[in-house]
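Note that this complex is displayed minus one protein chain, with the remaining chains in position.
Order of writing sets the labels: A and B. Residues in every chain begin at 1.
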Amino acid sequence: MIGAIVGHVVAHHGPVLPVVLPLVTGALLLLLESTRSAALQRWVPWLSAAATLKLAVVAVLLMVRADGGAVQPYLVGNWPAPFGIALALDRLSALMVLLTALVACGALAYALGGTDRRGLHFHSLFQFQLMGLGGAFLTADLFNLFVFFEVLLAASYGLLLHGRGAGQRQRLQASVHYVIFNLAGSALFLVALGLLYGMTGTLNMVDVAAKLPALPAGDQRLVQAAALLLLTVFAVKAALLPLYFWLPDTYAAASAPVGALFAIMTKVGVYAIVRVTTLVFGAGVAAPWLTTLALATLALAAIGALAATHLRGLVAYLVVASAGTLLLAAGLGTEGALAAALFYLVNSTLVAALWFLLADRVAAARGGSDLLQPRPFGGAWGALGATFFVAAVAVAGVPPLAGFMGKALLLQAAGATPLAMWVVGGVLASSLAVMVALARAGSTIFWKSPHGGAAVADGSRAHPLAIGALATGVLGSALAAGPLSAYTGAAAQQLLQRQDYIDAVLGATPAPPAWDLRREMRERGDAK
Amino acid sequence: MAKDRGIAVAGGVLLYFGLQRFVNLHRIVRLPGWVRHGGRDVFMALQTGGVHAAQALTASLETGSLQRYLSLLVAMAVCAGVLPFLGGGPATPMAPFLLDEAAPGVVVVAGVGLLATVATVLAHRQRLLALVLVGAAGLAVCLAFVWFSAPDLALTQLLVEMVTVVLILLALRWLPAESAPEPRRPLRTAVHLALALAAGLGIATLTWAMLSRPSVSISNFFLANALPLGGGSNAVNVIIVDFRGFDTLGEVTVFAIAAVVMHALLAGFEPPQRVVPPGERHPLMLQLSARLVLPFAALISIYLLLRGHNLPGGGFIAGLVLAIALLLMQLAHGPHWMAAREGGRGNDYRGWLGWGLMIAAATGVASWALGSPFLTSTYDYPWLPGVGGVPLASAAAFDLGVYLVVVGGTMVMLLSIARLSRGVAGAR
Partner (left out) sequence: MLLLLTLAIGTLTACGIWLLLRARSFDAILGLTLLSYAVNLFIFAAGRPRVDAEPILSGGSATLVTMADPLPQALVLTAIVIAFSMTALLLAIALRANAASGSDHVDSKEPR
């Protein structure tokens, strides 16, 4: 009976579940966290974990559905697009939602080891963050995208600030920069949206795409200005030069599970850029700039990784480097490059999340310091060392793990474009720099340091569980590379054939309700 | 392919460990001395040099200066806006500026608003004065909304303006009352000035270009269907709670998150003690009038909530009215009165946030039971004895959820800052 209801809900209302489930959970947790009863408060972590696991299951089911090839629209409020807000589930959205759920499970598992109790309202903020991410990945409406961007940003401010004690001053300082910078970005988002509405009269992505060719040539330039402003805003989130400078300090200051969740925050910017360029404006709108800036980002991020003095700083630069690689691939515009980008996205997100957790454990084993200088190493040298090695191999793009496959796909796809030489040179050089940086860090931490130091005491089983889960995910993405690359290839193809998406959303008809109150109303009103 | 890779790796590992047991492989590889030592030295020198160069470059880029990062953002935005207009191609026609009749009152108000804005910039180091001037600019914006037939917007702007000013005033107790003078850096100041002017000019040009073109909006659908299908004659409110209710759901979530984070930030915070200068009193008249105002404000708030679907009003406006009245009560009676009530449940408005969000989400989920997508609205005329058929839209329940979140959120925000004053010496 319950199963039938759940099945019905997922089948009919699947696309809105990644928003509704975390919203309801978050509201409930907020109520529980605000009570004075300790008994009620003890439920909070369990409910949070259960809800996140349920989200992961829903995400898997959605991915299976999306792999069928059809774009599934969902009309919130039962109003036809473009008048109401439409959600759309295609392969890319399903992939992003699944990635979010997996990273969230890992981050939450780690947080249950003690980080969540260091401040107030961790779990409700965590759920709201998931709500924002889910909504951003599924919506087909530009203003709705803005609203969900604000939700995920607001929750991220809260999560970043979370926690008393060690590092709070650094978190406050990083938050001031992070919040002000992102608020300026939000203002810019609204300007772009206002201009777009003023020129096309609609806010629905698909409707804008349909109306663009019909605009007179003089108006096209205004729309192009709006498109570039929009891409600038997404570039802030996606950490593209010259807008990535806030990232290293912010990500380095965040606590470990928050940093792991932030690994997917950068990808929201990349997703938005990919969605808007493939669906609405076409890849040509930012053509020479996107690839140039992405290459420069990649180069500077690799240099930054070499220059890092702390492990967390190094990891933050690895995130920027992966963002640069992804945008480089997305900017090339071909189907092969896009498929490579999506493949690399899966691996880089999981690995970045793993790195944040790992850096925290390594620092704890060295008495709380993640400085890249020899320090006595207490704690599980073997296990941490092996995980470090696996994670380094995965992120540097060395065979046999999936990072290499992603980069190889990218280089292969880039070979056909005019920028081949630059792309190949840039990717390989940055991989070398990253490898050198990681090798130096690894040898300093594990080989040059004496054993037997005082580690920060930690009896929690949640930490190794979380790290193990994410490491399994990373290895899994390598073992399942075949099916995954088939999926991402199909996703890229679906993105470039945007007419299916457009038809699905614009053609969606509102569902006739089981009991048509509106018709009854009209009839009753007429009879009065 | 994975199998081959696996075999290769496994084989290599086995070979290494297997042979190592018998023969010291490292010994076999004999390199001439100069390669063994010189090569290593060259590598290390290259590596160290590379790392130092990397550190120098990164330090020069990442100065940690937010001003610089923001300047880059503004510069990039200005470039993004200007880029499509460079180079040849079809021109973008603009209408010659219509200097239509403007009533003198409007010109005066607009002039005052513009003056206030510029004055804020000039006087920004005196913070209280700057705040008042920003408030004046906000009031001018509110009047602009009134003039251009946007009553909901005008009400919201006015109420939000009030709450913002109160919030900033409360916070100014704990911030320096005057900004320290900036070090004189004429080049940097000139760059900032240029960026600000470029951005202002850019957005004004975009506005002019937009206003030169006729509207092609989809809003005719909303205007045609708000009354028959949405059940309300206030089209703006019907859009907010019905047509685009999903946006509103996200918006109240943002509101709730901000309130919760403020609470979490300031809950355990003990500000450095600041002695209040003698003479700060809580006048009895203010306390009495606050007590008088509260019931009326509550009444008006409910009235605004219920009429929102058909006349200017709605959940946000109603919620802000009640919150301001409640805040007036709290502030008029002073921090000790507040502190006395803090232990009890009365002063913790976070529950309102949770319940408001649950009600709003429940309205959406309820439509699943009717076979409709999330947040589909319906309306009915429940029969009340003695009253007859009462029009009741499910959007009203959604608006109620919004109302609760707004009241709760505003109170949590304001109280989290106001309670910082409760330990102040000399306050009565």
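A few points about this structure:
We adopt the following convention: a residue touches a chain if its C-beta (ideal position, glycine included) is under 8 Å from a C-beta of that chain, and two chains touch if they have at least 3 such contacts.
None of the values given here were measured: they were computed from a predicted structure.
Considering B:113, B:356 or B:373, the position touching the chain not shown turns out to be B:113 (whole complex). Of the listed residues A:190, A:217, A:416 or A:486, the one in contact with the hidden chain in the full complex is A:190. Note that of B:46, B:59, B:91 or B:175, the residue touching the chain absent from this view is B:175. Looking at subunit A, the residues touching the absent chain are 143, 147, 150, 154, 157, 161, 168-169, 172-173, 175-177, 179-180, 183-184, 186-187, 190-191, 193-195, 197-198, 203. Although one chain is not displayed, its contacts with subunit B can still be listed: residues 64-67, 70-71, 74, 97-102, 106-107, 110, 113-114, 117-118, 120-121, 124, 127, 130-131, 134, 137-138, 140-141, 144-145, 147-153, 156-157, 160, 163-164, 167-168, 171, 174-176, 179-180, 182-183, 192-193, 195-197, 199-201, 203-204, 206-208, 210-211, 214-215, 217-220, 222-224, 226-227, 233-236, 238-240, 244, 247-248, 251, 254-255, 257-259, 261-262, 265-266, 269, 271-272, 310-312, 316, 409, 413, 416-417, 420.
Note that only the chains that are shown with their structure count from here on.
We define each chain's centre as the mean of its Cα atoms; on that basis subunit A and subunit B are separated by 21 Å.
Those residues of subunit A whose C-beta lies close enough to touch subunit B in the complex are 9, 12-13, 16, 20, 23-24, 26-28, 30-31, 33-36, 74-79, 82-85, 119-121, 124-125, 128, 131-132, 135, 143-144, 147-148, 150-151, 154-155, 157-158, 161-162, 164, 176-177, 180-181, 184-185, 188, 191, 194-195, 197-202, 207, 211, 217-222, 224-225, 228-229, 231-232, 235-236, 242-243, 245-246, 248-249, 300, 303-304, 306-307, 309, 399-400, 433, 436, 440, 478-479, 481-482, 511, 513-515, 517-518, 521-522, 524. If you check the complex, the residues on subunit B that touch subunit A are 1-2, 5-6, 9, 47, 50-51, 54-55, 57-59, 61-62, 64, 66, 68-70, 72-74, 76-77, 80-85, 89-93, 203, 206, 209-210, 213, 215-219, 221-222, 228-229, 231, 242-247, 249-251, 253-254, 256-258, 260-261, 263-265, 267-268, 345, 348, 350-351, 353-355, 357-358, 361, 364-365, 367-368, 370-381.
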